[in-house]
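All protein chains but one are shown at their positions in the complex.
Up next is chain A:
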């Protein structure tokens, strides 16, 4: 680790000779250490799911939420440092409010993503600050339908049909790529999202985790909210069942090999 930056990683205002800014890449690493967060954008809405890793059994259930709401209808899920996340969520809320104060209409997803992206990017320019150790998923419904954006520590923001960040992002991405977004209801997407988080979860590294699920869709009247409890339970059941099935298949294959 000591030789990685070789002096070019001391400040965000210094490039390395091959044109990289190491501090930004380190911020990305902070994101990669976090529990997985995914977003799925289907026809009727957007679903956010987070694997919230718990460091203690003593934590109050549902505390330290990693999915938050900004301006009622924007969902913000994040991977990375929670303290940085809270700061960015406040920024999103302030932007949403000021846009509404000026234009008397809710802020479109593309604009909130652009503004958050610009804000995050500004923290990659000055030696006196460090970049945000957070990737942020933004979910909302606007006049162009459901929207999903991800803002990275570099300030890059891109719109997605489905995306994943955090520890399990490789596993999650391969699972997301198998999905048929065009023919999927929001309720199905919730179940798939739960399944993907369960699949991406690595029991050997982190034992305790809590699944967070939220959506923005017609059923929620365009508001961002946690999915209803019955749907949550259904999704968890579905996720656990499909994990068991996978395990059975693996066992069968092992049995075959024994023969």
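Following the convention adopted for this analysis, a residue touches a chain if its C-beta (ideal position, glycine included) is under 8 Å from a C-beta of that chain, and two chains touch if they have at least 3 such contacts; residues count from 1.
Everything below uses one rule, namely that contacts and distances are computed from a predicted model.
For the chain of the complex excluded from view, the name given in UniProt is "Proteasome subunit beta" [choices: "Proteasome subunit beta", "Ribosome-associated complex subunit SSZ1", "28S ribosomal protein S24, mitochondrial" or "Non-structural maintenance of chromosomes element 4"]. Interface with the hidden chain, as seen from chain A, comprises residues 65, 68-72, 93, 97, 100-101, 104, 223.
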